[in-house]
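All protein chains but one are shown in place.
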Amino acid sequence: MNKQIANGLRVGLTFGIVNIFLFLIKFPVIAGTIIKKIIPNFIVALFPINPDILDILIFIGLIGIWAGASGGRKLDEKSDNWLTSFVGGAAAGLVNALLIGALVFILGSLTDAHVKINAYLAAILPAVVKLFLLDQNTLNGSLTQFVFSFVAGALGGVLGFAFRGQWFASLKNKWNAAWASLTENPQIKKTFARPIARIALSALGIAFLLFIPQIAGKYWNYTIGTVGIYVLLGLGLNIVVGFAGLLDLGYVAFFAIGAYTVALLTAPNPHHLMWNFWTTLPIGVVLAAAAGILLGIPVLRMRGDYLAIVTLGFGEIIRILATSDLLTSFTGGPRGVTAIGQPTLFGKPFSSDTDFVYIIFIGIAIAIFITIQLRSSRIGRAWEAMREDETVAQAMGINTLSHKLMAFAIGAALAGLGGVLFASRNQFTGPEDHNLMVSINVLSVVIVGGMGSIPGVIAGAFALKGLPEILREVQDYRILIFGALLVAMMIWRPEGLWPTARRSMELHSADPEDPESGEAKTSEDKP
Amino acid sequence: MKETTLRAKSSKPLSAYRLIQALLGALFAAYLIWRFYNVFLDGTPSYGADSWLRFAISGVVLGSVYALIAIGYTLVYGILFMINFAHGDIMMLGAFSGYFVFEALEKIPSPVIDNPNQVFLNAHPVISVLLAFIVGATVAAVSGYFLEKIAYRPLRGAPRLVPLISAIGASIFLENAALLLFGSQRHDFANPVQITRGEGWNIPINGEVVILPYTGVLTIALSILILVALYVLVQRTQLGRAMRAVAENKSAAALMGINVNGIISRTFIISGALAGSAGVMWGIHLGLVYHMVGFIPGIKAFTAAVLGGIGNIPGAMLGGMFLGIIETMGPAYLGMSFQLKDVLAFSILVLILIFRPTGLLGEVLSEEKV
Partner (left out) sequence: MTIAIETLGLTKIFGGLVAVNNVDLTIPDKAIFSVIGPNGAGKTTFYNCITGFYVPDQGSVTFYGQPIMGLSPDQIMYRGIARTYQNIRLFPSMTAIENILVGAHSRLTTNLIDAIVHTPRFREEEARALDEAKRLLKFVGLAGQGDRVARNLPYGAQRRLEIARALASKPKLLLLDEPTAGMNPNETTEMIHFIRNLRDELGITILLIEHDMRMVMGVSDRIAVLDYGSKIAEGSPAEIQHNPRVIEAYLGRNASEAQN
């Protein structure tokens, strides 16, 4: 029992601190607006309170229940019962509630004293504090918050026990069985394994993809296009990071080269070359690939982890140069380049957002084709071998430098393609389109989706680029969530959301026969 | 021992690549000499002696801040063989802590007869500055400890890419947490009036006056103090010995009864404290803190660590100093726009890693890590 209480207090402290952080960045308010979208209005209307406050309460309540459930979690088989779970949950809830209550009380008192908190804590405006106090005065509001979180914690402890119990386990089993009967059914498997079925499915998929842009509106086509460009970039970086194992943080440089190539060659300013889009497209791709090779030759001889920081440095150099006065006459400087040329088809403009979706789809198809073909070739094997053990790979006759360069160049070419399409579609490009965050975004797409996995990259792009478009409220929090996500993924699911079977195994090496499997390299025996 | 392995690898008989390297090196040296002629000997110099002194002063101040941050990279790299990407952001947290301490002290009245409006900050500048450093270092140290515990420790023994990505994630998280908490505007560091930024001792030179800023002297003095203390800690104490043992060989150290995880935690605490102090110095001397304040100094300090030879503590100090001076004097010497000083620093990083990856003083890493 004491152990359970201690655990509860510890969990409560962690949750309380996290909650304080979330309150200070006013996350509960944002979460409330998201909840508003999910929960139908008529349910909200059942409760006789301000719906804004109700949404916040739902969020805080859910977190409180989570805190209680972890506080009352099963510590050992023997003493796991209703009471210990309840006590653990209540302990966690108590600490959590105390911290929340105290925070809200302090914020309320300061606001009452007319201290301008938002001079220091940007999110804490008086209106936000009012919401935190649930529209009541400082004392009542913080007391309500306290009681609410405490009750949620205690409830969470009990609920946690219930979900650990028999009936939930049997429910889970039934669900699993139903799922298995569907996916493991030999009849269904056989049907899907037939070549005709596969072709039919692919044809259906392609038809669907061709059809989507026709029904989607302008806004959605724009969003799909953005996600598609990130899929393209992700597939390119996937070859560099996922296949060859080279962590490139300056990937945006190649994107920028593609974008600026099309911009400078087709725009009226600053050079007035006004070339045709279709001529500049291959030029952009080739230039990006060439830049990849040129940068790669010196950089790829380095030890793996130096690569990350050097590529980061390169990306920054390019960005600083693009904004500096030095190149303003050449690149348009900080203001960027406008009125970039757009594609035409048979003399007619082919440049609406819908048209671009098709062009981007073709780009993605090419990228997928290249990825698949290379994966099962001598070069793909060499990449994989290099990633697993570079020293041995070299001893097997693999010229590591030239294979790294190949990966770098292909990745750069795809980034260049992405840049060309991006700049042309937006009819604008400027230094701010090419900051470090683009590299980080693409890296997140690859990592979250699953390194080396094509569906993973697509899923990752939709999750990271598409979801925030739907939930516009979280825009400000997007990058914060990426950061947390990268850490969390590395700890719990380094193989990504949709991993290749191989990678999943590589990163969860629980094979007792190979105690050293985790180590990247074993040391050479030294005299 | 491993140093030589590396050197042996790079001392292969003249390949085309080595030849190009040597050629480029020679060209670069020739360019530097030509610039020397241009800047100092040829007709009217573009910068007078006073300007050079000014550059040198700000270079040394910057350099001593870089040195403090660089040591954090070197200590962690020496032990875990990973780049602690979030190190610059730990510095940022230290800077913000110092800022809040000064802001709070500025709100506490401490009236005297001839100045009834005086505040604590100005009445007790020594205590205020000390307090800022203590709080800054502590907050940064605690953040460093939790950073390691949450983001790196669970990944011990995973393939190398994994902790590196986690570190990048942690860095992004910290930056954006600060952005959301403290807003995107730049906060002005309220120094005690005795060390107002821009004021200092006047040094007359060539009929011009060069200011030796109080804040700069404070920064240099404090950082020398901290560096000496660190050197004693690493070389003379039980903890320092244990740290070096863990850096040399983790499993052997564990067999000798050293608590490896404990030592790693302490390494993060120490490097966090150093970065935190550097952050407070940054704020006091340069005046502005914001969520990205640690990003560029972080990369530059990493450059400094590589420059001195990673794993090598005196190397990091020297590298930091060198980089600070290059950054302030370099653009003038090369006749570049000062806008491009960051490009210069990053170019040095790239050049060093290409031509001499073991740094100027050589790396101190154990064999298993190379």
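Note that the chains are named A and B in the order they appear, and that numbering of residues resets to 1 at the start of each chain.
In this text, a contact is a pair of C-beta atoms (placed from the backbone, for glycine too) under 8 Å apart; a residue touches a chain by one contact, two chains touch by 3 or more.
In this text, all values refer to a predicted model and were calculated from it rather than measured experimentally.
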Inset, instruction - Write down which of A:Leu249, A:Ile359 or A:Leu374 is the residue touching the left-out chain. - result: A:Leu374
Inset, instruction - Among A:Leu62, A:Leu294 or A:Ala385, single out the residue that touches the unshown chain. - result: A:Ala385
Inset, instruction - With the missing chain put back, which residues of subunit A would touch it? List them for me. - result: 369-370, 373-374, 377-382, 384-385, 388-389, 391-400, 406, 502-503, 505-506, 509, 511, 513-514, 516-517, 522, 524-527
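Here, only the chains that are shown with their structure count from here on.
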Inset, instruction - Could you please state the distance in Å, as a whole number, between where the Cα atoms of subunit A are centred and where those of subunit B are centred? - result: 31
Inset, instruction - Sort out for me which residues of subunit B touch subunit A in the complex. - result: 1, 81-83, 85, 100, 103, 150-151, 154-155, 157-166, 168-177, 179-185, 299, 302-303, 306, 337, 339-340, 342-343, 346-347, 349-350, 353-354, 357, 367-368, 370
Inset, instruction - Sort out for me which residues of subunit A touch subunit B in the complex. - result: 21, 24-25, 118, 120-123, 241, 245, 247, 249, 298-299, 301-306, 308-310, 312-314, 316-317, 320-321, 324-326, 440, 443, 447, 476-477, 479-480, 482-491, 494, 506-507, 518-520, 523-524, 526
